[in-house]
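Up next, subunit A:
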Amino acid sequence: MAESFEPKITAFVCNWCTYAGADLTGTSRIKYQPNVRVLRLPCTGRIDFMLLAKAFSRGADGIIISGCHPNDCHYTSGNYHARRRWMVYRDLMDFMGVDIRRITFSWVSAAEGGKWAELVNEVTTSIRAMGPYTAYKAMVAAGVE
Partner candidate 1 sequence: MRIGYYPGCSLLGSSREFDESVRAVAQAIGLELAEVPDWNCCGASSAHVLDHKLSLSLPARILAQAEAAGLTEVLAPCAACYNRLTSARAELAADPVLAKEVAEVIEMPVTGKAKVVNVLEVLERFQDTIKARTVAPFGHKVACYYGCLLVRPPKVVQFDRPEDPMSMDRIMKVAGADPIDWNFKTECCGAAFSVTRTDMVARMSGKIVANAVKHGAEAIVVACPMCHSNLDMRRPEINSHLGADHQLPVLFITQALGLAMGLDPEALGLHRHMVPALALQPVAAKA
Partner candidate 2 sequence: MSRIGVFICHCGENIGGTVDCAKVAEATRSVPGVVHSVDYKYMCSDPGQNMIKAAIKEHNLTGVVVAACSPRMHEPTFRNAVAEAGLNPYLCEMANLREHCSWVHEKGEVTTQKAIDLVRVMVEKVKRNEPLQPIHVPVTKRALVLGGGIAGIQAALDIANSGHQVVLVEKSPSIGGHMSQLSETFPTLDCSQCILTPRMVEAARHPNITLMTYSELEKLEGFIGNFKATIRRKARQVDEKLCTGCGLCTTKCPNKKIPDEFNEGLSTRGAIYVPFPQAVPNKPVIDRSNCTYYKTGKCKVCEKMCPTSAIRFDQQDELVTLDIGAIVLATGFKIMRSDKFPEYGYGKSKDIVDGLQFERLASASGPTLGVMKRPSDGKEPETVVFVACSGSRDRSKGVPYCSKICCMYTAKHAMLYKHKVHHGKAYVFYMDIRSAGKDYDEFVRRAIEEDDVSYIRGRVSRIYEEDGKLVVMGADTLQNGRPVEIKADMVVLATAVQSQDGAEELAQKLHVSYDPYKFFAEAHPKLRPVETNTAGIYLAGACQAPRDIPETVAQASGAAAKVAGLFSNDELTREPQIAVVNRMPPPVWSTCVGCFLCQSACAYQAIEQEEIKARDGSVIKTVAKVNPGLCQGCGTCVATCRTKSIDIQGFSNEQIFAEIQTL
């Protein structure tokens, strides 16, 4: 049985660190798996976790959230807010039955081109192994009833 499933990964990244880090990956010509689609935000603090729910409901199989390292936020504290929200939200998602293994929260700085490639590859590989996230749509549908 040939498994030709290719996961769809949506990445929410901050403009100043991770986006720049991903640019560096490009400039360094480091190759990684092409399944990720990067959405640019000014700061991880901007991320309202409804966006994640939307991404899943639109068929994303995996999500990456990435921003500046703690203490390095371009806007001083946006990443702290993001981290705090994530701590609470993760437990909530888990409680509701969402597969939180499919969400990866990480810090990639503008100098870490290699790390970005590694991260994408790691996540893509692990999501591929988990299979498509059809359970989410089913869950939402069940809720609607």
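How were these candidates chosen? In short, all candidates are chains of the complex that A comes from, given by their letters.
Operating definition for what follows: a contact is a pair of C-beta atoms (placed from the backbone, for glycine too) under 8 Å apart; a residue touches a chain by one contact, two chains touch by 3 or more; residues count from 1.
For clarity, every value in this text was computed on a predicted model and none was experimentally measured.
> So subunit A is shown by itself and the numbered options are 1 or 2; which of them touches it within this complex?
2
> For the complex, give me every residue of subunit A touching candidate 2.
Per the touch definition, subunit A meets candidate 2 at residues 6, 8, 10, 15, 19-20, 22-27, 29-32, 34, 37-43, 45-49, 51, 54-55, 58-60, 74-78, 81-82, 85, 117.
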